[in-house]
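Please read through the structure below; I'll follow up with questions.
With one protein chain withheld, the remaining protein chains of the complex are depicted in position.
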Amino acid sequence: MKRIYAKEELCVNCRLCEVYCKTAHSLSKDVLTANKYEEPAPVSRVTVYGDKYISAALNCRHCDDPKCVKACITGAMTKDKATGIVYVNEDKCIGCMTCLAVCPYGCIKEGKTAVKCDLCRNEDEPACVKNCPNHALVYTDLGGENE
Amino acid sequence: MPVNYIPRRFSVIRDKDLCINCGCCVRQCSNECHCFAGDGKTVLSRSDECVACHRCVDLCPTGALRIEKYVCDYRENANWTPQYQQQICRQAETGGVLLSGMGTPKPYPVYWDKILLNASQVTNPSIDPLREPMEIRTILGRKPEKLTVEKKGKSTVDMPPQVILETPIMFSAMSFGSISLNAQKSLAMAAKELGTLFNVGEGGLHPELEPFTDRAIVQVASGRFGVHSDYLNNSRFVEIKIGQGAKPGIGGHLPGEKVSVEVSDARMIPEGSDAISPAPHHDIYSIEDLRQLIWAIKQATGNKKPVSVKIAAVHNVAAIVSGCARAGADIVAIDGFRGGTGAAPERIRDNVGIPIELALAAADQRLRDEGIRSRISLVAAGSFRCSADIVKAIALGADACYCASAPLIAMGCHMCRTCNTGKCNWGIATQRPELTKRLNPDIMYKRVVNLINAWNHEIKEIMGGMGINSVDSLRGNRLMLRGIGLNEKELEILGIKHAGE
Partner (left out) sequence: MKYVIIGASAAGLACALQIRKEDKDGEITVLTKENYLPYSRPSISYYLKGVVKENNMYLRKPSFYAQNNINIVTGAEVKSIDREAKTVKAGRKVYPYDKLCLCTGSKPFVPPMKNVEGKSNALTFLDLDSSKAIKAKAGKSTRAVVIGAGLIGMKAAEGLSKICESVDVVELAPRVLPSILDEKSAKSVKKFLETEGHIRFHLGQTVTEAKSKGDRITSVILKNGKELACDLLILAVGVRPETALAEKAGIEVNRGIITDPGTMRTSDENIYAAGDCAVSVDMLDGSKRVIALWPNAVNQGTAAGSQMAGGCIAIEKSYSVNAIDFYGLRICTCGLINAQGDRYTDKIIREGESYKRLIFEGSRLVGYVLINSSANAGIYTSLIETKADISALRGNILDTPGPFMFDRAEREIRMKGALPL
């Protein structure tokens, strides 16, 4: 399945991916409103780690055998059989964050419910990939296992 | 510094209604003009070191920033302008030669803007470039005096080595050191796709550019950086750099801040030391010495490549070009005083040299008068800002044009003229890895290709409008030009009539 991979050698630590992720997961879908005025403030699913010398963006790896799905106590976290995307059913999620405590990549964020990347399911290209100014994020299928 | 003699040049204006405090500008400015306030949440700007490179402006997701000239009024003085006053203050502080980057910004006349082009009307009708083939391919090299053919039309002349370009535009010399490897790679990739050449400059050839050596012009400059037999042979042609338009009479200058480990390897000099090329080649003190060097290079390259000589446009440029042609050069490149640079003493950049328009016209005419025009290809350099400039240059006699500042602008350069500090926020004129990674060759080379393709298209349109379908018919065709607002002398040197005549 296609996943997002970050190229450290091209990431310039601008963090625009985070800005556009918040925008894509907001109600207004407008970069100014989403990042400044919307309440509750949308949370970015992707996080850039590192500093100006070396940095990279990390988002959910959509593992083939996800630890978070196994750990979820309500069954809110599931892996879509068709697309492979691991996503949170917000009606079922009670916000216990057990998933956060087992994700070995540290990709799950705290919110009222668990917050994580959903590969922008309703779009053809994730917002972070589309808006990276240096093409440091690629959306591609590497063919192998990822856990 | 308790007393700041010079006010800052620019102010960053932040629109608080648009700023989302994402901090992108904070992280992108190598001059540290933005920072987070104590609470870690609000972004503030301190414009002291702003150079107006626009990196923050162009990356801001909500367009909340703009740069404004910081006007701190001095008493009006047409003679002692604020600029001259501030330059004196800088020298009073440092005791040093003022350095700057890119071409001279002084308001000397730009002759391209005073030359107009012809178009066909009734007689000799226009040609439609969308429907008719337009030839803009250019061939550089010494042409034989006479062409003899045998019965079937095959040439019986021994042709000296030639270089075929798909466009009359080449990329001018920018050394590795003055610009980053990523920038050079972008130019190399663009040159390959466009079917033209890029000039490696005097910094030696970086190993990562080896796949592009068939597109490379290598330079033998006065410092002889990186010059060895492999270097000469892995090229399309060799250029002896006698001078550069931005700083005639002195050698290249690479400040120590920009001499990284890689630069030091490529140039074979110690890391962190200033790389200052000597003013003259210390083995060229006369035209005969130049002739010797040209023949030595031809021998070293098996007589398979043309040899070019690059000179700065100065007084007597016509005589110098003639001398070079007679010394055996196959190509002579004239670099006008508007030419760009990575670092040059400001006074020399702004006061030495003459415009390429005049130099080119004078040189071309002199060679024709002496009957030796076909011995060399003339390449013009020194600030071509658009395709019309190129058309005019060719009409004045150029075989091809060298462009450098324009492709850099395509790659993000905003002409802030601080290349010599090595803190280029666009990853062009720097060696700092955290800055050079901002220039992704896969993205940038496409922009350069787009630019040159656009210019090629425009050149074809203009030529078609003139009723000619080959760049050969444009070359040296002064009748296609008319001057406007030029005096008698200027018209005479340019060899063109005034508009209306």
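We call the chains A and B, going by the order they appear; numbering starts again at 1 in every chain.
Just so it is clear, contacts are C-beta pairs under 8 Å (C-beta built on N, C-alpha and C of every residue); 3 or more make two chains touch, one makes a residue touch a chain.
Since the model is a prediction, treat every value here as computed from it, not as a measurement.
Although one chain is omitted from the display, it touches the following shown chains in the full assembly: A.
Residue A:R61 is the one among A:K22, A:R45 or A:R61 that touches the chain missing from this view.
Mapped onto subunit A, the footprint of the missing chain covers residues 5-8, 47, 49-50, 54, 56, 58, 61, 67, 70-71, 73-75, 91-92, 94-108, 110, 138, 140, 142-147.
Simple rule for what comes next: only the chains that are shown with their structure count from here on.
For the pair subunit A and subunit B, the distance between mean C-alpha positions equals 44 Å.
Interface of subunit A with subunit B (complex): residues 9-16, 18-20, 31-32, 35-36, 52-53, 133-136. Of all the residues in subunit B, the ones that touch subunit A in their complex are 18, 20, 22-24, 27-28, 59, 61-62, 433-434, 437-438, 440, 442-443.
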